[in-house]
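Worksheet for the structure shown next.
Of the protein chains in this complex, all but one are displayed in their positions.
Moving on, here comes chain A:
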Amino acid sequence: MQNKLDFFAGRVIAGRMSRREFMGRAAALGLTAAAANGLMTKAVYAAGPQKGGTIKVGVNGSGSADSLDPALSANQGQTMVTRLWGEPLLEQAADGGVEPRLAESYSSSPDAKAWTFKIRSGVTFSNGKTMTAEDVLATMERHSGEDTKSGALGIMRGIQSMRVEGDKFIIELEQPNADLPFLMTDYHLLIQPNGGKDDPTAAVGTGPYILKSVEPGVRFVGEKNPNYWDDSQGHAETIELIIINDDTARVAALQSGQVHMINRVPPRTAGLVARASGIEVRSKSGPGHYVFIAHVDTEPFSNPDVMMALKYGMNRQEMVDKILFGYGTVGNDIPVNGAYPLFTPLPQREYDPDKAAFHWKKSGYDGSVLLRTSDNSFPGAPDAAALYQQSLNAAGIPLEVKREPNDGYWSEVWNKQPFCTSYWSGRPVQDQMYSTAYLSTADWNDTRFKNEKFDQLLISARAELDLAKRKQMYADMGMILHNEGGLICPMFNDFIDATTDKVAGWGESKGFALMNFYAPIKMWVTA
């Protein structure tokens, strides 16, 4: 029977038998539909990637005001489009490390202050020019210069000098940083001819696709770059990104077969979507987290007992169940989780109304606490605020919830008001997450957390090339933040994507949704 099935599966792949017919014949041989489907999938993978065809993606999170300049990438759609035509030096690997892209290899000086990247030879831009180390230098200059407007500026600070030696690109840092390779995976830092200084929005790069149609907020079409250097990806002939911001419309487009994959399946309906035949919902735990952030330099949050009461009053499991519908994991009042390399789990803080009430009384504060929230701080934030109000109420702590408009939330409320709901999409490494928002001098220190010991640990961990020691340092930092920080982190959300059975090749990944946005490039159309 096995032989017969293998034969049939082979015929389906060769396009001589329909999938439906295969399922029918498998059933005739006594197989359940699920088993037959699994067998089919196995056969598809064994046959390897198929070349050609069109992959259509329904993308949430993009608008008609989007620019093609990678320096201004700020949403999912923009990032996915730039991935089609451009590439970084390095990329995050599925195992939590980094893998070479335009840099063939890299090395550092023993003190982690000087980093050398060997640039891949024989790679051409889509305008025909050969990519050189000079282009890499120019790109990094554009993102780090005094007058840059790049979103990557935050991570490009602390560079003392950059230079080119033959096919090597060398960065000298002011302070050691063992994580520099991870910073080079940033989605803004795509190599452009002459760094994109001449025309940043030209969308000319070394990527697997060349943009043929650009309609911001509507649709992007990329066609295979015939000179692309890496055979292991870029299987489809054409990739079409269709911007569908409306949740219901995006799911309907997938169900009706108009697109092959979508991002951001709403957690509320993910279970229902998964039940449809021919659709696979793929959730992956990521570094993104929903947070309640308090300024610890402002009354009453500067009182450690108030902060502790607020932390014990948070029912984290309830949040995961009711806000994420189970598509997520509980947080522990630190901004990192198992998605990060070198992570050590801390003892889990549980919901404890008695302890919360104890700390609340001890604090001597008897006013109420005002929490600001809006729908776009994270999906379901107002509901989460209402749940929090109830769980705090059980401990006798009065919480007032003020709903703010979505419009202007990031400029007027977040990082300005003392207590609000917010969202962090996370970073590839712990150092970057902590340096972005928890270092005393960080631009986005949205909890106003200033702790000398924490800062020292963070700086010395950057220079520490011994992984075991670094891991311990991060665990110590996590503990400080867990106990003294203004961050209340109830949950880490999963990325929930969905694909149809017309495409194959889904794999493990770190980073963002849809295989770190590489799914259209790494997957292929099945026969």
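Everything that follows uses one rule, which is that contacts are C-beta pairs under 8 Å (C-beta built on N, C-alpha and C of every residue); 3 or more make two chains touch, one makes a residue touch a chain; residues count from 1.
FYI, contacts and distances are computed from a predicted model.
Hidden from the displayed complex is a chain whose UniProt protein name, among "ABC transporter permease", "NADH-quinone oxidoreductase subunit E", "Electron transfer flavoprotein subunit alpha/FixB family protein" or "Molybdopterin synthase catalytic subunit", is "ABC transporter permease".
The residue touching the chain not shown here, chosen from A:A93, A:A252 or A:L370, is A:A252. Taking the complete complex into account, A:R219 is the one of A:K113, A:K168 or A:R219 that touches the chain left out. For the chain missing from the display, the contacting residue among A:T54, A:S109, A:Q175 or A:T201 is A:T201, taking the whole complex into account.
Touch with the hidden chain on the side of chain A covers residues 58, 63-68, 72, 74-75, 146-151, 153-154, 201, 213, 215-219, 242-246, 248-249, 252-253, 255-259, 407-408, 410-412, 414, 443-444.
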